[in-house]
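What follows is a set of notes on a single structure, which appears directly below.
The complex appears here minus one protein chain, its other protein chains still in place.
Let's turn to chain A:
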Amino acid sequence: MTDVILRTEGMSKSFGAVMASEDVSLDLRAGEIHAIIGPNGAGKSTLIGQICGAIEPDRGRVVLNGADVTELPVHARAQLGLARTFQISTLAMEDSVLEHVLLGVLSTDQPRLGLWRGAKSYRSAEDRARTVLERVGLSAVASRRVAKLSHAQRRQLDVAIALTLRPKALVMDEPMAGLGTDGSRMMTELLGRLRQEAPILLVEHDMDAVFALADRISVLVYGKIIASGSVDQIRSNADVREAYLGDLL
């Protein structure tokens, strides 16, 4: 248990009569990619919302590096190194790629942001921002406004911003969504490289990517985890095949 970075314990959330999460307990260990899969409406996004603090669970708790963060708001969890990417873009369309990443670096280095000195005069922060952009392959478009980026580049930028937090754990909500074959391959390679930097809780529908990346997979159906195990265990699980994977294998 010592290498568990992030875990949920008995997390439950209902919206009226709909149980979006039911007694969900899972963990994320150092150096691994733990994929959460399941059909549409299984409660994956609700689960991520609860882990990251956007949705308050009815019961259960979230523990990051041994500390209970259940009562903390989104920004406080982020300050502790819980980084996330979004299924639907939340990027600021008017801002440049570099501004997004630079802001992430500045915010991580000094959460009380300065009010006077120009953001671009923080040389070491800009250097780190450019290094992060290079790692995700966005150096060439550093000065481009987000509105002018391709969908795949926006996904890459989302990952870059998460990396600026020096993350303890990465929670990624469908990073392959909307990417073509090349885009998915590129993102799969990128996530594969990142796992040693921070473990990744990966919610994803692209099963090729999941099978290529995941060390463990948990299957969420109607808010409940019906199976959890290695790729081979999940592939051969009869319940999982019936509930979700049947046509995808």
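Of note:
Here is the rule we go by: contacts are C-beta pairs under 8 Å (C-beta built on N, C-alpha and C of every residue); 3 or more make two chains touch, one makes a residue touch a chain; residues count from 1.
Throughout what follows, contacts and distances are computed from a predicted model.
From the set "NADH-quinone oxidoreductase subunit L", "Phosphonate C-P lyase system protein PhnL", "Sulfide dehydrogenase (Flavoprotein) subunit SudB" or "Branched-chain amino acid ABC transporter permease", the protein name that UniProt assigns to the chain left out of the figure is "Branched-chain amino acid ABC transporter permease". Touching the chain that is not shown, out of A:V4, A:I55 or A:V74: A:V74 (per the contact rule at the top). Screening A:I36, A:L165, A:M187 or A:A214 for touch with the missing chain picks out A:L165. Note on the undisplayed chain: of the listed residues A:S21, A:S107 or A:S218, the one touching it is A:S107. Although one chain is hidden here, its contacts on chain A can still be listed: residues 52, 54, 73-76, 78-79, 83-84, 86, 90-96, 99-100, 102-104, 106-108, 110-111, 113-120, 122, 141, 143-145, 148, 161-162, 164-165.
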